[in-house]
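With one protein chain removed, the remaining protein chains of the complex are shown where they sit.
Each chain carries a letter (A, B and C) given by its place in the written order, and its residues are counted from 1.
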Amino acid sequence: MSQEQPNPPSLPPTEAIQTDPDLRATTENWFEYPIIAYPHQTDYAGIVWHGCYLTWLEEARIECLRSLGIEYADLVNLGCELPVIELALRYHRSLRMGMRAVVKTRMSDLQGVRINWEYKIVSPDGKETYVTASVTLVGIDREKGKIYRELPPAVKNALVKLRI
Amino acid sequence: MSQEQPNPPSLPPTEAIQTDPDLRATTENWFEYPIIAYPHQTDYAGIVWHGCYLTWLEEARIECLRSLGIEYADLVNLGCELPVIELALRYHRSLRMGMRAVVKTRMSDLQGVRINWEYKIVSPDGKETYVTASVTLVGIDREKGKIYRELPPAVKNALVKLRI
Amino acid sequence: MSQEQPNPPSLPPTEAIQTDPDLRATTENWFEYPIIAYPHQTDYAGIVWHGCYLTWLEEARIECLRSLGIEYADLVNLGCELPVIELALRYHRSLRMGMRAVVKTRMSDLQGVRINWEYKIVSPDGKETYVTASVTLVGIDREKGKIYRELPPAVKNALVKLRI
Partner (left out) sequence: MSQEQPNPPSLPPTEAIQTDPDLRATTENWFEYPIIAYPHQTDYAGIVWHGCYLTWLEEARIECLRSLGIEYADLVNLGCELPVIELALRYHRSLRMGMRAVVKTRMSDLQGVRINWEYKIVSPDGKETYVTASVTLVGIDREKGKIYRELPPAVKNALVKLRI
C-alpha cells in the first residue's frame, strides 16, 4: 500500500446497532454471499463508497430467498412486493478496491408483515468485520397498493423456515 | 396514475429513529436541498430505489458545509476526511419518478470527532414526509490513516456555528 | 492539488464520435444543465467514475424536455416510454470531486421514432471539454410493448421545436 493510502483505520467503539439480545448468542444459520470490491464501488478515498453496501445487502437477501425457493421477481409478478422500510448500518472498517468479503445475512425476526434481516460483512476468514447492518422489509399488495394484513401463505411458510 | 401503479402506501407506525430528545422540540436551522426523482433513481416498482436516498443525503450535507464556507474537496486535499460511520433511515412514503422533494438537514450534535446529522426528506409544501434519517461522520487524518483526537480547528469552528 | 493527485491528463487525440457533419457548424440551441461532482460519483482515482456521466446525460435530457413542456413522468403514465437504444461517450478530461461543469445537450436529429441527442460536458467558462456524447432514444408504446410506428403527436410536435 502506498504512503498516500494508509490502511483504513478501525473506527472508534460506539454503541452497537440494536439487535434482539437473543440473536447475539447465535452463530448459526447465516446465509453467505461472497463479494469483491470493483472500481465502480470505490470513492475518492480508495474505499467502497458507503452507499454501495446497500446493493450488496439487497443481493444477499435476494439470493437467500432464492435458496429457500422464493424467486423475488416471481413474487413481484404475483403481486407481492417487499420494500425496505427501515435500515441501519455501522461501518467498522473499510473495504478497498480488489478486496474480497462475505455478506452474511439471516432473517432475525418475522413480526406480522414486517421481516427483519440482520447482516455482517466480514473478511473471507471471518476475522475482520467491515459492516454490520439491519434491514426491515414489509409485505405490500401491489394491486391494492397497501400493506398486507398478513403475508401471503407461500411467502410466510418459506420465511418461517429461516427463523433462527 | 394508472391502475397498476397505485399510490404508494403510507408505512405503518413504528418506533422513530432515535434522536436526541432535545432536538425534537427544535424546528429551526434546517438547511434545505431540493431534489427531483429521475428515471435512474427509480426501481421496478416505479419508486425511488431505497439506496438512492444516500446520494441525496450526501449531496445535502456537502451543500450545507459549502454554505458555511467549507468546501469538502478542499478539506480532503488538506488531509481531512469525514467518512460516514453510521447511518439509519426510515422510509415513510415513496417518491415516484418526476416528483420533487426537499432534503432538510442539520448538524444535530458534535461529540468530539463525531459529527451527527439529522435529515427529513419532505414534499415541497412540507406536508408529506418521505424519509427520516440520521448519519454520523468521523474526522480522519488522511496522512496518518487515523481518527483525529480533535477535529482540525477550521472544521470545528465552522461546525460549531451549525450547532442547534 | 497534492502530489499524489496529479492533474488528470488530457487524453490523446482519437477519431471523434461520429455526428452529422451538418451539426458541427452549429453552436446554437444548446440546453444547459449545471452539475457538481459529489463524493458518491468519484472513484479510487479521485475522479468521476466513467459510468456516472450517464446519470447526468439523463437528467439534462429530462430537464430539456421539461423546458419544452414535456414532463417525462407524465409521458410514461400516458403510455409512452423513450428508452435509450444506443449511446457513445468519449472522455476527454476528468472531473474531480467538487468541480462544477455544465452538461450541454440538444436534439440533433429526429428520424421517425428515433430521437438523437448530442452532448458536451464543459467547464463553466466553456474552455475545457470533459465529455462528448451521443444518445439515441426510441419511442415505445408501453401497453403493446412495441416500438411506435410514429411518435405520439404531442411528443413529436414538442420535439420538432427542438430541431436544430
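The criterion applied here is as follows: contacts are C-beta pairs under 8 Å (C-beta built on N, C-alpha and C of every residue); 3 or more make two chains touch, one makes a residue touch a chain.
Please read these numbers as outputs of a predicted model, since none were measured by experiment.
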Which residue of A:P34, A:G69, A:G98 or A:P124 touches the chain not shown here: A:G98
Full-complex contact with the absent chain, from C:I36, C:L87 or C:L110: C:L87
Subunit B residues that touch the omitted chain in the full complex: 2, 4, 39-40, 42-44, 46, 49, 51, 97
Absent chain, residues of subunit A that touch it: 1-2, 5, 38-40, 54-55, 58-59, 62, 71-74, 76-77, 96-99
Absent chain, residues of subunit C that touch it: 6-9, 11-12, 14, 17, 44-45, 47, 50-51, 54-55, 58, 76, 81, 83-91, 94, 113-114, 136, 138, 140, 142-147
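One rule holds for everything that comes next: only the chains that are shown with their structure count from here on.
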Subunit B and subunit C, separation of their C-alpha mean positions in angstrom: 28
Centre distance in Å when subunit A and subunit C are each reduced to the mean of their C-alpha atoms: 34
Residue list for subunit A, restricted to those that touch at least two other chains: 4, 44, 51
